[in-house]
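Here you go, one structure.
Only a single protein chain was left out; the remaining protein chains are all shown in position.
A, B and C are the chain letters, set down in written order, and residue numbers restart from 1 in every chain.
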Amino acid sequence: MNLIVGVDIGNSTTEACVAMVEGGDVAYLGSGLAATTGVKGTAPNVTGAGRAIAHALRAAGRAMEEVDAILLNEATPVISGLAMETITETIITESTMIGHNPQTPGGEGLGVGVTVAFDALARQAVAPGDDAVICVIPASVDFEEAALVLNAAVARGVAVSGAIAQRDDARLIANRLAQPIPIVDEVTLVERVPLGMAAAVEVAAPGRTVRTLANSYGLATVFELTPEETRVVAPVARALMGTRSAVVVRTPGGDVTDRRIPAGTLELHGERAKKAVDVNGGAAEIMDALRRVQPLTDVVGEAGSHVGGMLAGVRETMADLTGDPVDTVRIRDVLAADTFVPREVRGGLAGEFALENAVALAAMVRTSRGPIEQVARALTEATGVEVIVGGVEAEMAVRGALTTPGTATPVAVLDLGGGSTDAALALGDDEVSTYHAAGAGDLVTKLIGSELGIEDRELAEHVKTCPLAKVESLFHVRLEDGTVQYFETALPAETFARVVALTEDGGMVPIPVSHGLDRIRRVRRDAKRRVFAVNALRALREVAQHGNVRGIDFVVLIGGSALDFEIPELVAEALADHGVVCGTGNVRAVEGPRNAVATGLVESYVRERVLA
Amino acid sequence: MNLIVGVDIGNSTTEACVAMVEGGDVAYLGSGLAATTGVKGTAPNVTGAGRAIAHALRAAGRAMEEVDAILLNEATPVISGLAMETITETIITESTMIGHNPQTPGGEGLGVGVTVAFDALARQAVAPGDDAVICVIPASVDFEEAALVLNAAVARGVAVSGAIAQRDDARLIANRLAQPIPIVDEVTLVERVPLGMAAAVEVAAPGRTVRTLANSYGLATVFELTPEETRVVAPVARALMGTRSAVVVRTPGGDVTDRRIPAGTLELHGERAKKAVDVNGGAAEIMDALRRVQPLTDVVGEAGSHVGGMLAGVRETMADLTGDPVDTVRIRDVLAADTFVPREVRGGLAGEFALENAVALAAMVRTSRGPIEQVARALTEATGVEVIVGGVEAEMAVRGALTTPGTATPVAVLDLGGGSTDAALALGDDEVSTYHAAGAGDLVTKLIGSELGIEDRELAEHVKTCPLAKVESLFHVRLEDGTVQYFETALPAETFARVVALTEDGGMVPIPVSHGLDRIRRVRRDAKRRVFAVNALRALREVAQHGNVRGIDFVVLIGGSALDFEIPELVAEALADHGVVCGTGNVRAVEGPRNAVATGLVESYVRERVLA
Amino acid sequence: MSGPAVFLHVAAGDGTALREVRAGLEEEGVPCRVIAAVGDAVAIAYNAACTSPVSVGIGLDADLACLHLPQLPPDEPLLRLPAVHVPERLRALGHNAARLVKGAPLKELP
Partner (left out) sequence: MSGPAVFLHVAAGDGTALREVRAGLEEEGVPCRVIAAVGDAVAIAYNAACTSPVSVGIGLDADLACLHLPQLPPDEPLLRLPAVHVPERLRALGHNAARLVKGAPLKELP
């Protein structure tokens, strides 16, 4: 009888299990996990491993002194890095448009005229016969005074067709006008609105969006533009699509541009071929080029370009982590994902935001790290127990995953981790082929964070792993699926009408962004799809014979990201057309998708002893 | 001085405009429209034309007697048809699962046991040592009685691990249990639940979804399945993904199948090539094949197959409408769109629905209809005014669209109508190339109706053309964009918590489906994209030189569907990468996207008189 | 005591009506507070609605069960059922009171 502990040091998590082995029989007594300490495969791992083992022993009701041997996996020497680069930029070269969406604009319809300062109107500097005017009202003017002056001007015969206000009082003003006009308010930088220029103000009916100012030919009609001028203002129209109110001021030479920032080219070196691809072409083109040069030996970015800097950054971080010289770091896989980043528009007047396109890259780096023996030795020192370095990680993962009820070979195991999505295919008993695809849970967190403008990584992680709810009153929330949950005591006022993430332990984390629940949910699910659905297919194709996924019978999902409440579902959806059974692993019928490698180490140890 | 009326008879709408012409000068006095009466290009059109002319004359303040000539367009002899075919079917061959989502299930967690009738439990027919049980409770049992019996059984030592209830009282029962168990309620056909079988009941925490029963390996664990059996139940797991509660009963031989209904092949005959394509492959494959055989001369469906019947139907309807013999009807364009249809699952126990895949086809048929002269003669008789049949519809459309401010050649006009999306490209002055793409507003309406399960066409039309709102209390609604609208008097109780369509005239039409606002919105926008974004690109490629859309400077959207509050935006989005200015037409700077052809007729009449 | 609850004002009744209405509310997971009252069902329902912190009230007397909201005219309750009645309909009235609070579509009365 032997008390054995299996230990798996992953990039993020170290897992352990305790088993009693007698001849060919094995009884599992407990398991545990802890965060990995240090870079996987280096001496600092010992701390985390010690913690995981201690947890497992506690669960088993055993002590370290009773342990006969610790089995440790031969860690794969791959680690992953992330980078992101914005490839478009929106600039308003002169103040031509205000496309922001105040919550409470005033009036309704379209007003066209020449911009005039409120003061000038108050001083009667505009004569009855003059052109129609758009009045620009600064914050110093009270709404009653504003209405008084506008009404007086109209009474004198001045055509007042719209207004732009700095304070949040458009409705207050509009409600007091004898003849209602459209008013856009909350224009923070109202003093920058050029005066004496042709301008148009449009406010749509509630629930609708502006029609004239969001249409190039509508702008052409309003400002009597030539075809050439129309072409120049087309980006203004595009930027205003979907807003409920808008102002466009026609300044000579004023312009909005939609600039593509040259991001540079990526050079993919394969064993047999080489391909250069323009990053501005987007993720699909990069992944397409990658498919053509597989197997990949390295990736370099054009020197001096954005992507060059981006890849150099990845290489340096990796070199720092591993202690390898920068020039020996080789990139063995990349995953590109199209994304977008909300950025304040340069030259805007009311803090307008534009969604800029960006490309995110995850890269997989093979390192020349020292052997695992170093960790093994340190672990023996720390525990006083013999440490046996066992089989290859992928084989152990397969062996552990196969303890899931209902599985059999040919089986593919997909380890959905933090940095990489690892596939291992076992057709018969021993031949295991593997692929390490760059990109996993960490990239999902990063995409969610940047697309929603959330800087705090922990918050982005909450958005990733928790269902959402909308706080509809101080006493109830509406969950993602529409059901309502009631509370006896008031929720914090700052969560009111906000979207919150519901943590597993019943907590409620407010998400401080202005998007609605559904938008946040879509960002979350799209990010998961772009990473895990894409990578599952990609990794399975790499390990499958002739790239044919249909030949695989069972796909078992393991790893931390398989614990997610929707990632397994999204992966199953992506594999639905390939005739495989896909589900989340349930290691030893009790562990769920955790502990596969640690369990595989024990299984393989037992088998070898029986065979010996 | 001549008083001239231009008349355009479209498939759905007849438009007219009245102009005073003097030498080369023209002054437009008014315009009007009416629904087209009869099939476009046939004598019954006169009624609708008369109405449109009368409206236009009234707007112009003129009488029919003053009119010198009516200009009529040479109508394009194309009409369109629609068909839809379901290609998958979900069948539960024995009662194995109940995946419905009652609003208020009881308890939380997973319960596994053997199904037993409530009566048997009440009669103490289950002994303490027996297997764990899942109790099946019919509607005749009151919740207090149910709780009493369950508590008594547990007190006697019977392991009760879950329950299935017919009434809506799962929480009432669960609240009264000494030991809480998961309970799924509102199982309408509870008497069909097989007794004495292994079963599992799972209820997820609020806002979450079932994990074990929606995972193939979870089912394998619960029911101790072999890999072969696991493969068989995989569709059950798939069907349960996303629900909050579920029941699975394991009946020997019970099974859920996901059957593909063989839909047959479509044969596309081009002028130079021929291609057969399997309809089950989906819309993308059909459209791809179409691209390869262009120009298309006809399409036939495999005899005896679903798609064969589908196309025969289109052909017959067209023949009926036009009076042409069926075998002379030729299909000149098709648009295929992937869609889905909610269908009740055969063999379900609680009215479960499954979304079945379907393919919708729009077809464009060239007819050999008699010349427009027939309509012209009838119109002269009806009005007593000379009717002049003028130029080709597409040329007139371009000429009318070019009265939009800010436009110039090279211009492409996209007429977004009811049955077809027509492109006309004018590079210089007179060379106009055209393409009639099947599928437009009517197909969008049809997709929306079938995907949401709305039978009433008018209601589907409302969903298509109106923004949505959710009635949040009897006194306020929340609009699509999140803003709130308040009412002084109570809204009808049946609209409470429902999604409504807001008609342009301020009306509120309840949409009697169970989906949330956001789901309905997504269906609506996706339908518009699948039809108009796809067709805009397709039609522009067909008319552009070498299929290169970039060579076009301006794209002007006209026709009824260009009036839509979001279609122009979705088309502009689809063309965003092609460097064209795209916007909604504003004919004569006042008509918006209406009246282009009627205006073009007058413009061309004036030009010819000047040249003559 | 001011927790969120539907107020249920009871002037009289045979107990069954009260039990069913409360069961409907409980199944939906919305708290309710039962208070003895004097007056006819419509009037006490309106009063219950006006005082309930979630603005939903129910009134019960020997003849009627009423569901009321403060925004409605006092003599026009949203729902009015005979109090001695099919239990399923009274249960549904409880469900609907709760659904008004939760913002869920109302149940059709069976």
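For this structure, a couple of remarks:
Just so we're on the same page, contacts are C-beta pairs under 8 Å (C-beta built on N, C-alpha and C of every residue); 3 or more make two chains touch, one makes a residue touch a chain.
On a predicted model such as this, the values are computed, not experimentally measured, just so you know.
Looking at the complex as a whole, the chain kept out of the display touches A, B, C. Among B:Arg176, B:Arg291 or B:His476, only B:His476 touches the chain left out of the display.
In the full complex, subunit C touches the omitted chain through residues 2-4, 50-51, 53-55, 69-74.
Take subunit B: the residues that touch the chain left off the picture are 472, 475-476, 478, 482, 484-489. Residues of subunit A in contact with the chain left out of this view: 103-104, 143, 168-172, 175, 472-475, 490, 493-494, 496-498, 514.
Keep in mind that, in the parts below, only the chains that are shown with their structure count from here on.
Per-chain Cα centroids separate subunit A from subunit C by 47 Å.
If you average the CA atoms of subunit B and of subunit C, the two centres end up 41 Å from each other. As a whole-number value, the distance joining the C-alpha centres of subunit A and subunit B reads 31 Å.
Annotation for subunit C: residues touching 2 or more other chains are 29, 103-104. For subunit B, residues touching at least two other chains, in rising order: 103.
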